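Heads up, one of the protein chains got dropped from this complex, but the rest are sitting where they should.
Chain IDs A, B and C follow the sequence of writing; residue 1 opens each chain.
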Amino acid sequence: MAEIKNIGVYTSGGDSPGMNSAIRAVVRTALYYNLEVTGIRRGYEGMITGDLFPMDRKSVANIVQRGGTILKTARSEEFRTPEGRQKAYKQLKRYGVDALVGIGGDGTFTGAKVFSNEFGIPIVGLPGTIDNDLQGTDFTIGYDTAINTVVEAVDKIRDTAESHDRLFIVEVMGRDSGLIALRTGIASGAEAILIPETKTNIEALYHRLEQGRRDKSSKILIVAEGDEAGGAFEIGRLVKEKYPNYDTRVSVLGHMQRGGHPTCMDRVLASRVGVAAVEALMHGHSHEMIGVINGQISYTPFESAIKHNVEVDANLLRIVDILSL
Amino acid sequence: MAEIKNIGVYTSGGDSPGMNSAIRAVVRTALYYNLEVTGIRRGYEGMITGDLFPMDRKSVANIVQRGGTILKTARSEEFRTPEGRQKAYKQLKRYGVDALVGIGGDGTFTGAKVFSNEFGIPIVGLPGTIDNDLQGTDFTIGYDTAINTVVEAVDKIRDTAESHDRLFIVEVMGRDSGLIALRTGIASGAEAILIPETKTNIEALYHRLEQGRRDKSSKILIVAEGDEAGGAFEIGRLVKEKYPNYDTRVSVLGHMQRGGHPTCMDRVLASRVGVAAVEALMHGHSHEMIGVINGQISYTPFESAIKHNVEVDANLLRIVDILSL
Amino acid sequence: MAEIKNIGVYTSGGDSPGMNSAIRAVVRTALYYNLEVTGIRRGYEGMITGDLFPMDRKSVANIVQRGGTILKTARSEEFRTPEGRQKAYKQLKRYGVDALVGIGGDGTFTGAKVFSNEFGIPIVGLPGTIDNDLQGTDFTIGYDTAINTVVEAVDKIRDTAESHDRLFIVEVMGRDSGLIALRTGIASGAEAILIPETKTNIEALYHRLEQGRRDKSSKILIVAEGDEAGGAFEIGRLVKEKYPNYDTRVSVLGHMQRGGHPTCMDRVLASRVGVAAVEALMHGHSHEMIGVINGQISYTPFESAIKHNVEVDANLLRIVDILSL
Partner (left out) sequence: MAEIKNIGVYTSGGDSPGMNSAIRAVVRTALYYNLEVTGIRRGYEGMITGDLFPMDRKSVANIVQRGGTILKTARSEEFRTPEGRQKAYKQLKRYGVDALVGIGGDGTFTGAKVFSNEFGIPIVGLPGTIDNDLQGTDFTIGYDTAINTVVEAVDKIRDTAESHDRLFIVEVMGRDSGLIALRTGIASGAEAILIPETKTNIEALYHRLEQGRRDKSSKILIVAEGDEAGGAFEIGRLVKEKYPNYDTRVSVLGHMQRGGHPTCMDRVLASRVGVAAVEALMHGHSHEMIGVINGQISYTPFESAIKHNVEVDANLLRIVDILSL
């Protein structure tokens, strides 16, 4: 194994709050160990077009608290082709980059795996996605911020729901995962949550609404966008049909869930795995995502990290039922 | 004019942040002057059904900071009928209420005017609506909070817009009024704002997008829900058709704009007009909305307050154009 | 073991955000299992004076998001005496309370242990403190909220620090524990953190300040109030003496760290352990604090929970050093 001298860092796929904290940690740790660092803009796309630049301490000053990613992100069709990847490799060579840290989700890691196999360049990944749907880490960078953004928005919606005795159906992000819906449902005192991991029983939902209606002045349902019964608008349509005299409203929280200042925990997580990523590369790791499990740094092969069979904690589901009584 | 002994207070129409600060001010001021206060729940609906209760200092403890309205609000069809209003008057008599403070918008004041004329009970109104679309006050209670909620949400959206070089079309509240869109558009550095008060020139919008596209990495358009060119989804459809290679997204902020803790200015405004409302009733005022114009308490007849011809400040519109260059 | 029919719930010691979420969970879970619930105001003090009242679903409506504790809290000298505890027991009898859930920190659990031993009443505890200094749970209820409050305040301070090239010494809560300082130091990009668990090396601090001063325009030091070198004012005094030409300021964040809406994670944690507490009592548990370790509910004897030898994660300390380079 050749000694690493210059680490390239990039963000890819959907952005998430805390990516900047992770970039900062990678850059500062590399400099701490007297390595060079190269920033790559717009993920694999910028790698192909050569949008690379040397980073120093100042490059990451005052970004620990910023949402988004200063390296920007993009999806790249060209990187899916051997020709595209060949171009990318040439650019890395040109800039002297001999190892990579990729921050993102499963698209990021899938690309990294193929690329690393083809060109023998060591790559480790950091879990940057608001969805929390990766194996090999308890939480992904951005999840904690996203659920707080949702909870703060639902707190506001509750104010008006209470004032009007309304039923609100709130759609949160999660195309394949109900993990945002699950914790925000508990935290915002939702009547019920609808998630893709469990079959939505619409009759049970009606039952719960009727039961609760007796003495509760307002109601919140949290629906993950990927729920198989349809999103919030479809559930809203069904509820309005069934209970035309309920004052029912739908709210889709949308892209604000991707932004905002990262929470303390997201910054700490990003900082920890950022430090560990550089040290992992120095110790010969590659093809692995760096996460935190039970408070300890963990290393998970890319193919295992992206398996996407994150199970929903049945205990948390049970809590929604008990507390929304 | 008979001396007032018992003031009834109610909120009606759409709720807005700061209504609780106003209720608190009305209650405390009445008690300060040794008057009794009666809370009326759910606006005119509760007046008819008799949902009245005596309020004391404790009734309004620790509510100055809460969104929504502890008195709840509702729309009442029955109050539009003479029979409904007759019932309402009987309930007020039963509880000894001999004057009213109604907090809300034009529906609230229209009802108040008719009711006061029919039964000779003095009523003053307080401007409680996030839309800022009343005459007779520089700002309505809730407007300042709503525009800050919008700006904070757009700040989050900008994080992800910047990271992806995306164009976001953000819809804000304002069925008949572009005042929320106007100030939030300036404050969030929007490329353009689309409001019902001005004819939307779609060609000019295209021109602006093309111009700005040259060197700006992301873009925000703010669309008032009542814009005559259609809401954000329609504008999004047009833009996507015209510029299929732009990465364009639509976000409808929705009901979270109605909730949340009132800002300092909304609490101060609500407190000021709440005090002034009680003093106005004591001095024989009726049929008037109490507002603040140029820092001074102002009294505006209900029929003038609801005229809805609030003009958009041409200077503010001009600023959007200059700054989004 | 007699079957439990009526669970008393109280908060005691310093309040923390999320206590209300925990109270709500205890009440709703008890009702879910058809048990009665009795609220006890002002902790052991109210137990002695008989400030007890029956709670139903409405008692905990719309509190999941509120800071503080609706049951209030107090310190009780009288409860330290056998006579005081005798009075408390009589009050519980009078109201039919046959089991208790106490929410608080080590004072709460110490009292609970003695009381339960004397009168044979089963008691379980929930970890409610911002300091995170209890064994038997990864996090205490309120810690996550407190560290976010600190980080948001330091983000604001950084704005002005950057503008003026100033050095800020910020004191955060933690009389015996540096855990708030530790994570907030990492998250706010602090130059250094000073905590009671490690001997403060003032010469090393000077060295770090000089090193960083070369190219960093502003600096933040985070000092735990219980640091053995003295609080922020003493450190400020030393730094000003050593570097009279630095523009040095001290800020003590103070009691705002105890309040505010609980974060999503604090609400989820509080909800989980609240449900588990009632189920634990039903299954015969007593003398135990209910926490969450590695994502699983855990049961820790009171005497172990309060041992206070929570170690500071050396890895986190190392991260401060690397990243503040």
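Here is the rule we use: a contact is a pair of C-beta atoms (placed from the backbone, for glycine too) under 8 Å apart; a residue touches a chain by one contact, two chains touch by 3 or more.
All values derive from a computational prediction rather than experimental measurement.
Within the full complex, the chain left out of the display is in contact with B, C. When you scan C:Lys113, C:Arg158, C:Arg183 or C:Arg208 for touch with the missing chain, the hit is C:Arg158. Listed residues B:Arg85, B:Arg158 or B:Arg208: the one in touch with the omitted chain is B:Arg158.
Screening B:Thr263, B:Ser286 or B:Thr300 for touch with the missing chain picks out B:Thr263.
Although one chain is hidden here, its contacts on chain B can still be listed: residues 21, 24-25, 28-29, 31-32, 57-58, 61-62, 64-65, 138, 144, 147-148, 150-152, 155, 158, 162, 183-184, 186-189, 215-217, 261, 263-265, 267-268, 271-272, 275, 294-295, 297, 313, 315-316, 318-319, 322-323, 325.
As for the chain not pictured, it touches chain C at residues 11, 15, 17, 19, 66-69, 72-74, 149, 153, 155-165, 168, 217, 249, 251-260.
Note that in this section only the chains that are shown with their structure count from here on.
Considering the contact criterion stated above, no chain is in touch with chain A and with chain C alike. With angles rounded to a multiple of 5, the C-alpha fit of chain A against chain B returns 180 degrees of rotation. With centres defined as mean CA coordinates, chain C is found 28 Å away from chain A. Chain A and chain B have CA centres that are 36 Å apart. Each chain gets one centre point, the mean of its Cα atoms, and the points for chain B and chain C are 39 Å apart. For chain B, the set of residues touching two or more other chains is empty.
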